[in-house]
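Below, a portion of the complex is reproduced, with chain positions unchanged.
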Amino acid sequence: MTKHLNPIFNLDQFERKPRFINGFYKRDILSVEQFSQEDLNYVFSRADEMMAMVEKWGTCDLLKGYTLACVFYEPSTRTSSSFIAAMERLGGKVIPITEGIQYSSVSKGESLIDSMITIEQYCDVIVLRHPQIGSSAMAAKHVNVPIINAGDGAGEHPTQALLDLFTIKNELGCINGLRVAMVGDLRYGRTVHSLTQLLSQYDVSLRFVSPDTLRLPMELMNMLIDKGIDVRESHKIEDVIETADVLYVTRIQKERFPDITQYEEVKNYFVVDEELLKRAKEKMIVMHPLPRISEIDYRVDKDPRAAYFRQVQNGLYIRMALLAAVLGQA
Amino acid sequence: MTKHLNPIFNLDQFERKPRFINGFYKRDILSVEQFSQEDLNYVFSRADEMMAMVEKWGTCDLLKGYTLACVFYEPSTRTSSSFIAAMERLGGKVIPITEGIQYSSVSKGESLIDSMITIEQYCDVIVLRHPQIGSSAMAAKHVNVPIINAGDGAGEHPTQALLDLFTIKNELGCINGLRVAMVGDLRYGRTVHSLTQLLSQYDVSLRFVSPDTLRLPMELMNMLIDKGIDVRESHKIEDVIETADVLYVTRIQKERFPDITQYEEVKNYFVVDEELLKRAKEKMIVMHPLPRISEIDYRVDKDPRAAYFRQVQNGLYIRMALLAAVLGQA
């Protein structure tokens, strides 16, 4: 039976190989700090191609032969389903490792590193969400396959920042020369910090609208001033609505306020509605990392300037571009 | 690096297009009420083709290029795995959104509609299970991709009713002229109500067997009488077993009885066993929406008239037919 066994495969036929060997091939995606303008242009033009492909074909076989392990140590339906859709639309396979992660190996005392090295044995790339700051960078040191950081606690969520910037470019045609207003919780909002960092590479004006208790951290503000970026802060959207090209709105969480009456006082300054948008430019966009609570009135959804759902879709294209790039296929 | 970028795709090659543009293309599947006899015939003959395909090939590439988001706000392993298998056997991709849905966006206060519009950005069709009556219809108003209702609380579960009717037709060759007996909890049983509604389009006799406290609701009974359907009610299976072509059995839940002794009194009237089936026709079928508890004795499983597991398989074919139809591929 074992002698002269008929082989299953004819392995001469074909070999899986990288098609594009550039700065992204086998690289980890850990932080927005690693992206130069040239890198951003590269990823954005690949994302454009992904958009065109999805519209025409829906899916393709670009990542046939590759497997993604999508490892989520905390639930984030939004981000995990975006990565799963991205990999599947590229013809790759997905091993979702979400549920049960807290019950099984971890509860037996296994370290994150051991888990990552174990998972690496099955796959070609890992997307990692973990509540601990620096977790993705630590994992990247110990495994050989590329790690894409899908959020490391209070740390970074680089693909979110990339999709935000891609949305601005895509909707308005360029980044230089724009006035971008960030609104809401600028202190704790991870997405605001990362996007601000990316924007600081460009010739933009930035406006920061928040309550006193939720202002942009000093370090970020100093960095912007050092770079000579035109920055101003304000308490009310009214101050920025007329000149903003981008209104980037975030959730203000009640829990951030030591005193609920403080929250009640300020919350209405940070709500975007139809009335407010009457005073905005005709060519501008409203963005939001979602989920929203009541920061943007539902009636705004029909306004063509409401870009937040297109922003979600852009996340798909950016993630497709990154997955393909780190695997040498874009 | 970004200039003269080698394109990844040659998008001239092919375009994803609907092959069949009929009444199902881009249509939501929300309720059995939307199905005419012609519609039912169409879906059933497509389901026949699916059955033949699965037997011969197992899977195919009919829905290559399409992605299903399978969104379950309450667990239903049975229904979700049937839809996942259906989409996968058709060569489509699946984004399962189940676990964690309660912890992540929803707990951040996101509305169902925002979640649905977000998920829509990644996919071509959505299957939705949600505990709230009318949820699928509401979602369908706000999203552009087709929604298939996989159960909206006390509302409807249309694919279950379609697979029930398909099973009857498939097992017995026709629907007109049959005597169908429904047994058990006819008051709360969603599947009984929907199947009854579908059957009322045909020339059938209906027999309803239940305890007094679980009789078919008056509105449904009046509707049947208005349509001139031959209906009778009874307390015991014995009254219908000899003439029934279809015995459709459902769970009777103890919790429905205010007094446990009432339950003990009646429960034995609603158990199907080998002894009972000796008095049934040779060509008849026993159906059950499953899971069963003790309504059908395990020894009945070997009787060729036990159709309840074939019924499960028919669910696969019906769901394949519907997915393909709403995407214009059947």
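Labels for the chains are A and B, by order of writing; each one numbers its residues from 1.
By definition in this document, contacts are C-beta pairs under 8 Å (C-beta built on N, C-alpha and C of every residue); 3 or more make two chains touch, one makes a residue touch a chain.
Treat the numbers as computed from the prediction; the structure is a model and nothing was measured.
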Problem set entry | Whole-complex copies, counting every chain including the 2 in place | 3
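The working rule: only the chains that are shown with their structure count from here on.
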Exercise. How many Å are there between the centre of chain A and the centre of chain B, using C-alpha atoms for each centre?
Worked result: 38
For this session: Can you check the complex and tell me which residues of chain A touch chain B?
Result: 20, 22-23, 38, 41-42, 45-46, 49, 52-53, 56-60, 62, 72, 75-78, 81-82, 84-85, 88-89, 96, 98-99, 251, 290-293, 298, 301, 309-310, 312-313, 315-316, 324, 329-330
Seminar exercise, completed: In their shared complex, chain A is touched by residues of chain B numbered 1-2, 5-9, 11, 14-16, 64-67, 69, 93-97, 99-101, 103-105, 108-110, 113-115, 117-124
